[in-house]
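Structure below; questions to follow.
In this view, the complex is presented without one of its protein chains, the others remaining in place.
Order of writing sets the labels: A and B. Residues in every chain begin at 1.
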Amino acid sequence: MTADAAVPRRSAFGDARSWLRDRPIVPLLILLGLLVLVLQIVQPGIVTASWASSTLRFAVPLAILAACQTLTMLTGGIDLSVAVVASMASYVMATFVGDVGWLNASLIALVPAALVGLVNGIGIGLFRVHPLIMTISMSLIVSGAVNVYQRANIAGGTRVPPEIRELGGQTLFGFLPNSLVLFVPLAILVLLGLRGSGYGRLLYAVGDNEVAARLAGVRVGWVLVVLYVLSAVLAGIAGLIYAGVIGSATPRLVDPYLLPSVAAAVVGGTSIFGGRGGYAGSILGAIILTVLTTLLSVLDAPEPVRQILFGAIILAVAAAYTRITADS
Amino acid sequence: MSDLLLEANGVVKRYGSVVALRDASLAIRPGEIHALMGANGAGKSTLVKVLTGAVPPDGGDIVLKGERRRAHSPAEARRSGLVSVYQEPAIVPDLTVLENLALTETPVDAFRAQLEPLGIGRLDLRAMAGTLPLATLRVIDFARALAIEPDVLLLDEMTAALPADLTAGVIEAIKRFRGTDRSVIFISHRMLEVAGLCDRATVLRNGATVGVVDVTPGAADDIVSLMLGPGSDEPRAPGDPTAVTRTPMPSRVGDAPPRLAVQGVAAGRQLQDVSFDLHAGEVLGLVALEGQGQDELFEVLSGQRRPAAGELLVDGAPARFGHPADAIRAGIVLVPADRSAALLMQRPVAENVTLPRVARPSRWGPINPRRERAIVRRAIERLQIDTRAQSEVRRLSGGNQQKVTIARWLDAGVRTYLFYDPTRGIDIRTKREIYALTRELAEGGAAVLLFTSELDEIHRVCDRAIVIFGGRVVHELAAAAADEPTLLRAAHGLESRPAGSAA
Partner (left out) sequence: MTADSSRLERASARGAIARLIQSDVWTVALIVIFVALYVFTVLLRENYRLDALAIASLPVAFAAVGQAIVVISGGIDLSVGSVMALTNVIAAVLLESYPELAVPIVLLVLVIGLAIGTVNGALVVLSRVPDIVVTLAMLFVWAGAALLVLGTPGGGSVDWLNDAIKGGLVVDYLPMALVLLLVIVFAIWIPLRRSRLGLSIYAIGSDQLAAFRSGVDIARTKIAAYALTGLFASLGGLSLTASTGIGTPIPGPYLLLSVAAIVLGGVSLAGGRGGLLGPIVGIYILGLIRADLTFLGVEPAFSTVVQGVIMVAVVMIGAYLTLRRRRAT
């Protein structure tokens, strides 16, 4: 449609837009800075090292869940089972910890998570079920199954071991959350993997044009099976850390994080249609949402007002992105 | 009131910073069939969009029946008397034909009256549109446009890839506009058709109208030179602007098995029983009208579907492909006509070039950036891809996009190329480069199967040609003997001879 001759000509504005599109991190950092500034103005003195530390502590599990959404959204999918999977992992860990120790219990907890991911992946990748439907249905199954397991386990009781509490809730040198020890390498792995590994490339390729990927010899179904297993295992890890942050584990522990995990990825600039976005934005998105939650509670906004503002902000950021990345 | 039916003056259209139309003008007299010509990217489709109200112009004015007017949507343009029919039919697949008529407020009886002369008299109006063949849908779209008796009927590549019998009906219907108070704007790449049908032609180049030509015998040369422009180093005559030098076909070594042997392959409803051999070092041309089974054949050969019957032998050994990855492993790759089926439009050139290299699970690990850069640079240099807009493939021109599609397979151990109409919608210069590359690949020992909808490509590029009609090979001939009349007759199922008799 566009003219051959027209390709090289681009105005300064167009350049600025495409620069922004390739670097969504910059406006996100500005937005984060503004939010922190507003927070400091509203309640002078609140912004301290320990505040930052607690913000990060809450942001880490959200950022890991946002990784699940980022990876799946890059392929044009979505994983709405992450919250129940995370809750399940934390609960299963808490029931096993008395018998086998915290490390084994954590590893055991990731097994059912991976299985759920495998079923998701087979449904989505091999049977071509819509990701939204597949992961919603799996949420129903998993939450029901965890409830059944809870009934069977009433006598056993649950316990979040001190090691997990330390990982999720304690800090190093007074302000560096311990969970960063796990999160930083994980985040680096995801970031590098997306940019510089064959599999990362395939996620973008599948999301951009599945037919083309197939023609180039990509077995899309298997890429997706691996993806949803990966997503579920990440969700399980997030659940374990969150249990440490909160200090308890229940079958619905992580449920409230489901929609924020999608929101973090959207705010971070990943397109829900696939092929565009990255994890760095999602990490910032998770931090921004966490700061926003603090800000709203500092403002003493009642819960309903917080919800409304939360929704409005997601929409506004998403709309701003659409403006920046649209071609017209 | 002017004596012109439709007039467009100095139309300007910018997409962001991209100028698609600089100064486009058009004057349509009542009762004429007016061709709109231009190379790819000249601005034809943008002008069509402006005329039909699909996009608003940034400057210039449009006068219809003496009234200055600006349509804001196709519906508005339709109400004011300008109706267009696109290459991609404007028919909603999940509605029945009748519902599609209701959607566009088309009178059913007037529509029905058009069907018989257009050769689709037995159409079931309650059929779900999505279940009808594409060619039928395009004729339905055309009939629907006729039924509302528009003042100006705009046809965008109406006859492209339409079977001959349906084309005849469409051409007859267009001719009936001549001498009435209504007109047709006819957009086509086919010079012969334009010469035989149109009264005048407006030629666009680089977003501006560069000339209006009376279509008389010999006008084709003028139109071509207008389309090419004064700065062009192409020869003026339309006769042979794309010739490539060709060395004679290398003699086959001993009795090595063919690179690819196709034996009695059938698939779907169209592909009945096709057999042929494709040898290393040759370019085998394939000619067929729309829907003769060539789509299914290419899908089978490239591993996109399993054949219902028959066998493939690769270097003499039987091969079964369940996925394109299997075909690629056997060294067989497909270059489709539709670039959007092969490219990651939002991704950079480099990622598009290296995509096949990371497809296999054994390559899912880290990528060596230095090696990757070297591979990409080699491919870009070899194909002379214009990389000024390489951060997103969709910003490249069609020709450069097609080069990227081919570039990814070079140096990837590919020994058999399946080219499906690779030059469709590509400018003349890139076409010539692709022809040269095709020869180069064959001379380097690769086998190339080339389906083409442009018959002159057979004697330009190929060593041999086969013609498929009704899902079977009906003719095989050397490229030297493949003049257009012979090919056309065979493609229409005339003078059929048993396959392989000429081998």
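General remarks:
Keep in mind that, in the parts below, a residue touches a chain if its C-beta (ideal position, glycine included) is under 8 Å from a C-beta of that chain, and two chains touch if they have at least 3 such contacts.
The structure displayed is predicted, hence computed values, not measured ones.
Checked against the hidden chain, the listed residues B:Thr136, B:Thr159, B:Thr430 or B:Thr486 yield one contact partner: B:Thr136. Across B:Lys65, B:Arg78 or B:Lys403, the residue that sits in touch with the chain not pictured is B:Arg78. Only one of B:Ala8, B:Val50, B:Leu123 or B:Leu487 touches the absent chain when the whole complex is considered: B:Leu123. The chain omitted from view is touched by exactly one of A:Gly33, A:Pro185, A:Gly247 or A:Gly311, namely A:Gly311. For chain B, the residues touching the absent chain in the complete assembly are 54, 73-75, 78, 84, 86, 88-96, 99-100, 102-105, 119-124, 126-128, 130-133, 135-136, 163, 165-166, 268-269, 305-306, 470.
Looking at chain A, the residues touching the absent chain are 78, 119, 123, 127-130, 132-134, 136-145, 147-148, 150-151, 259, 262-263, 266, 272-273, 302-308, 310-312, 314-315, 318-319, 321-323, 326.
By definition in this document, only the chains that are shown with their structure count from here on.
As a whole-number value, the distance joining the C-alpha centres of chain A and chain B reads 44 Å.
The touching residues of chain B, counted against chain A in their complex, run 15-20, 40-43, 45-46, 206-207, 302, 304, 323-325, 328-329, 334, 336, 340-347, 351, 354-361, 363-367, 369, 386, 388-389, 391, 395-399, 408, 427. On the side of chain A, the complex with chain B involves touching residues 1-11, 13-14, 18, 22, 192, 196-199, 201-202, 204-205, 208-209, 211-219, 222, 275-276, 327-328.
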